[in-house]
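Every protein chain except one is present and positioned as in the full complex.
Entry: chain A
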Amino acid sequence: MSPIPNAETHVGSPRSRVDGRAKVTGAARYSGEFTAPDLAHGYVVNSTVAKGRITRLDTAAALAAPGVLEVFTHENRPRTAWFSYNYQDEVGPPGSPFRPLYDDKVVYSGQPIALVVAETFEAARGAASLVRVSYEAEAHETDLKNRMDEAYEPPKKRTGISPPPKPRGDARGAYADAPVKVSGDYWAAYEHHNPMEPHATTVVWEGGGKLLVHDKNQGVLNAQSYIASVFGLGKGDVRVVTPFVGGGFGSGLRPQYQLFLAVMAALELRRSVRVVLTRDQMFTHVYRPNTFQTVRLGANPDGALRSIQQHAIAGTSQFEDHQEVVVNWAGTLYHCDNVELTYKLAKLDTYTPGDMRAPGAPLGLFATESAMDELACATGVDPVEIRLRNYTEKDENENKNFTSKELRACYQVGAERFGWSKRNPEPRSMREGRELIGWGMASGAWEAQMMKTSARATLTADGKLEVACATADIGTGTYTILTQIGADAFGLRMEDVTTKLGDTTLPYSPVQGGSWTAASAGTAVQLACEAVREKLFKHARKASGSPLADVKLDAVSFADGRIEVTADPSRFVRIADAMRAGGVDRLEAEETAKPSMIDQLRYTGYTHSAIFVEVRVDEELGAVRVTRVVDAVAAGKILNPKTARSQVVGGIVWGIGMALEEETMPDHNLGRFMNHNYAEYHVPVNADVQGIEVVFVDEHDTKVSPIGVKGLGEIGIVGTAAAIANAIHHATGKRVRDMPITIDKVLG
């Protein structure tokens, strides 16, 4: 696409994070770290019942405590927007969004019911413990098992989430007739997002009705419109600046309640206010829903699928229908004529679940890919081979071709690197010392998306470039890849490029999520740079006696602060001279990247992976170690192998957690999550992670996005849990369909 096929020095090469130093030295400011003169601190009080009414909220003792400025409750909160639609955001599901401090109703345990604001954090926290609350509790239900009979298909679909495809063929009949059948029920526990950085908002009261908001989120513009709409402010009066995010994983896609509370308090007190959630409070909002699934596969003795049925029921809140893509993956990955996929919700007295890294996919694939493994065992066909036998070159859910699909190469390269051919297919056949060894694998897929995104490029006469976009960098490496793209566009060093992100005054970007940022913001930056290059080139040709006067744009290159004739670099114009010729000292362009409508109608885009895992199981004691992982990934063009690998490794590590450890435990009597801290909610630690190898398979794709990028944020996690479960089966002969696979479930 590039009108000037400039050399790629940085793009495609491993580059360290441009923000790495700032992060490790503490120079990078996070939302809870910004300060302001006269900053007041808010501390949240949360409900202890799951459902009912607040009958009394006694704040007298808290108000009397030294340093306390105000205690906000539903009784004295300022008037905010009345209608629930004012609280809607860019990515929220259908329903009425939660409105903090709206009235006396309690709709989930942990709901924020008061905000104590004081001169110091300590004073606010101390006073918060003095707030006395009485409730009239009502019977609640938080157990999905008790609500499955009432599960329903969400009547309104969530924007951007494909509902299950219409059934094709006759899945039930084909299953009944199939010579080989497997079927099973799968459970996945609740998981909570545990980014290192808790949710936090610092609102700087700038006077004149203007607010500067630092808020932990994955999209500053989304936060800005939420604030404007809820508090009836003009967007011009609300600037949201979030340069760094300490991990999002989806928890920052929707505005969280601390944003509302901090802005409310700042407006009311006419003063700067900061609200930071504690680690415990991180368990009082968004989470990955617990999900029940049934999978039935029917096949011929050679492993060819004749029927796929996958049915999911996921929990949601009473007030919103959160939806994600759980069951569609089997229909995308495999060829089968008889397919029935359904996805239902059940209402629980909880907060609304939300997107968590690859929302839906690792849940659905855990079930699909476990069942495929079971089918491999039942037919005696090798797990890789059975997937190849059912390979599809078409997305049969949509009846469209893929923009590209190198999954076959993933299987092949992954298997080779792993040494899969040495696997004895017999479960329990591999052993070393007391440990049983298991090798398992799974396929992975995630949508490759592109979203309308704008970016600005500004080149100054001194040969420095600034690129800017409102998108976030939630730790993925966005700063780095945009810097690489900008640097290559002008043949600059990375140090000569500054990337600005996470500010509502910068060009438009949607929230950072869905793995779409690299493709979208990357393309926008590329386009903006091209526009600047064209302008610059025009000026360069105008320079008196310009050696480029008769040269066309596609015959020049940008290098070392000059525009030179590619075939004869001795003919060149310096950037500074070109600018002088044009009478400018800077050139700027803003461009918008959009997905190609035609390609979107004709193709579907997916990232793919094949993941291979070795586990060692001490069966007598139920202890599982994941000793080796090889993940072969096809994700289009890899902009930076170093940050790309980090993304995939991070996803795999989380997959290990999902498979073996992560679980928020609800007490259904109390309707409350109980293990709400880092000591008891287990995420993987170093000792849980051994060798991880990531291989990127070549994939050329000109349709998925103009720069050929597919995105890597989610693909690492999607197949990992299934591969681990399959490896445990291979080691022990035990098929565990209930995540996480903890000691008690493995004990032989």
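The working rule: a residue touches a chain if its C-beta (ideal position, glycine included) is under 8 Å from a C-beta of that chain, and two chains touch if they have at least 3 such contacts; residues count from 1.
The rule we apply is simple: contacts and distances are computed from a predicted model.
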Missing subunit (named according to UniProt) among the choices "DNA replication and repair protein RecF", "Periplasmic aromatic aldehyde oxidoreductase, FAD binding subunit YagS", "Transport permease protein" or "Xanthine dehydrogenase small subunit": "Periplasmic aromatic aldehyde oxidoreductase, FAD binding subunit YagS"
Among A:139, A:598 or A:687, the residue in touch with the chain that has been omitted: A:687
Hidden-chain contact residue, picked from the options A:426, A:667, A:698 or A:738: A:667
Of A:31, A:46 or A:403, the residue in touch with the unshown chain: A:46
Contact set of chain A toward the excluded chain (per top definition): 46, 48, 109, 122, 125-126, 129, 278, 280, 433-435, 616, 618, 620-623, 625, 660-661, 665-667, 669-670, 672, 674-677, 679-680, 682, 684-688, 742-744, 747
